[in-house]
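Notes follow once the structure below has been shown.
All protein chains of the complex are present and in place, except for one that has been dropped.
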Amino acid sequence: MAVRVVTVNRVAKLTWVERLYLPMILKGLWVTSRHFFRNLWGFATGRSEAFVVQYPEERVDFADAFRGMPVLVARGDGLPRCVACGLCEFACPTDCIRIVPGELPDDAVERTPRSFTIDMARCMFCGLCEESCPEEAIVMSREVEIATFTRDAMLYEKEHLLVPEALLERRLGFLRAEYGRERAPAAPRDGA
Amino acid sequence: MSTGPRLRLPGERKDGAQPDLHAEHQILNMGPSHPATHGTVKFLIELDGESIVDLDVQVGYVHRGFEKECESRSWYQCIPYTDRLNYNSAILCNLGFCMAVEKLLEIETPERCQWLRVLAGEISRLGDHLTRCGASCLELQAMTPFLYGIEARELVWDLQEMLCGARVTTNYVRIGGVKHDLPEGFAAAAGDLLAKVRSLLRDFDAVVTRNRIFVDRLKDTGVLSKEDCIRHAVTGPVLRAAGVPLDLRKDEPYLVYDQLDFDVPVGTVGDNYDRYLVCVEEMQQSLRIVEQCVDRLGALGPGPVDVDDPRVRWPAKGRVFEGMEELIQQFKSVTEGPKVPAGEGYLAIESANGELGFYLVSDGSQRPVKVRCRPPSFLNLQPLPLMVRGAMLADLIPTFDFLNMIGGECDR
Partner (left out) sequence: MDDCASPLLRRLLDTHGSALHATHARLGDATAIVKPPALLEVMGFLRDEPGLEFDMLLDLTAVDHLGEEPRFEMVYHLYSLARNHRLRIKARLPESEPVVASLTGLWASADWMEREVFDLYGIRFEGHPDLRRILLDESFEGHPLRKDHPKAARRPPVEPRQA
């Protein structure tokens, strides 16, 4: 394995053909027309390789790891899985989560958020809330279209945030694949 | 003195008053938001006709108080903030910060993690250079190469999204590890990407590199000599274009760069054309490194990517759900955050723009006392007046573009 230092091949002087402008313009046209005809062929045959996506008619399929806006996972009975422990509130770097805990007397978990507000205008989609959650109750969805006309509409309450588990399967599947991973014992730094 | 009639100068009035040609310098405000500059910065230009006499660069329009904000957050919460330093190569900023914290904590990350970090960092560098070269072409009125460059960058960002979960603000590297391992099918996607980016770079090269207009605009403009670069602590491709082979990946190898095979391109003159060529060559080298990393990660097989130290890294999620001990640890780690031993440390990595250093001071608590980011853009921008003094106003555009000043990183 080696690192070499190389000097870049600088064009000392352009050839007279290149200095004539016209041949280089034709060369440029050749490159761009190649792209054009390839795209046209793809369009005509229905196997378009064009890079542009005709949003909103067409949508991009995000990767499994994609982090969209954070949402709350709803249990089968419609209540949030969240037990209002407040860890996401602690972990959030922008302080965009506000939780008011409440009681749930006739349930095994006993605690539930009375209100759960996320200020999407502040949220920076970093995913630390999801990483810190010990209940798999807040996850990053695949939703990104959250534009509104007012800032107040960016305050998402519990009711807006609850999403049934079935709709979040892809994200939960992605997260669960990571759960079993082992960790390496902490090795001291060399020379320390 | 003769009082006879003489020919009037162009513009001279009949009463003999002298025309005001080139007598007075003109002050021109360019920016802070100008279509021909990428980056929010204001130039106060003193012009003599079309030549630049002097230039005052005014930065600070994107100042968000990064350091102040970090001082009031836990070490862990600073990581997403480092994303916002450089939108083009967020992973490298994550990496620099986390490695600096690891230096204070005196821990070493597992081998697989180090390869992953190099892989992610090089993908990021690729995106940065593509933006630099593509956008510079756009600002020189060449729309097509810009589209090819940005298409390649989108492909790079697709890969970044697959790996990190976000295209721009990646938040991938963690103190003592990375967020997660390679997703399934990454090697195949990376192979696809490499082929496509190489083909786009070939098209880019065919349209631009030997095009007379492009060469005329770049050659011998914005020259910064080796000595001036060193005096101004300029680093990265700008320094290498001036012929100084300083690359921290080679000179102070961190992570696994000493096990990799790559070239460090250097220029000879230090003008914009050399900067362009150095960047293009560095992209080829980054592609090579990505290839080697993917191969090596495949050969290494599954393994840990985080250190198992609750002092540093939040416990593995699977165990938090099952074990009481880990659950308590999770609560402790999140609410208290990692406590970094008192001390100070400076760690620099080679980012796409040059030496990205983090100087951290800790008093042993969960919050940093000082998070200083040594921004390569800021220092690379400083000698700009030196580069364009005496040049035409139009030469300012390519010179500024190839410095690749990133507002977020320059102004913090």
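Note that the chains are named A and B in the order they appear, and that numbering of residues resets to 1 at the start of each chain.
We adopt the following convention: a contact is a pair of C-beta atoms (placed from the backbone, for glycine too) under 8 Å apart; a residue touches a chain by one contact, two chains touch by 3 or more.
This structure is a prediction, so every number in the text was calculated from the model and none was measured.
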Sole contact to the chain not displayed, among B:Val244, B:Leu287, B:Val334 or B:Ile397: B:Val244
Absent-chain contact - pick from B:Leu47, B:Ala233 or B:Val269: B:Ala233
Candidates B:Lys103, B:Arg153, B:Arg275 or B:Lys317 - the one touching the absent chain: B:Lys103
Residue in contact with the excluded chain [from B:Gly49, B:Gly65 or B:Gly364]: B:Gly65
Positions on subunit B contacted by the hidden chain, ascending: 59-60, 63, 65, 67-69, 71-72, 103-104, 106, 228, 230-233, 235, 244, 246, 251-252, 343-346, 348, 355, 357, 359, 361, 369-370, 372, 374, 378-379, 382-383, 411-412
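Note that in this section only the chains that are shown with their structure count from here on.
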Length of the line joining the C-alpha centres of subunit A and subunit B, rounded to whole Å: 22
Interfacial residue positions of subunit A with respect to subunit B in the complex: 1-11, 14, 18-19, 21, 24, 27-28, 31-32, 35, 51, 62-67, 85, 87, 90-93, 124-128, 131-132, 134, 136, 140, 174-175, 178-190, 192
Residues of subunit B touching subunit A in the complex: 73, 76-81, 83, 102-103, 106-108, 110, 144, 151, 154, 158, 161-166, 169, 171, 176-177, 179-181, 183, 203, 206-207, 209-213, 215, 245, 247, 249-250, 257-269, 273-274, 277-278, 281, 303-309, 312-314, 316-318, 320-321, 327, 330-331, 334-335
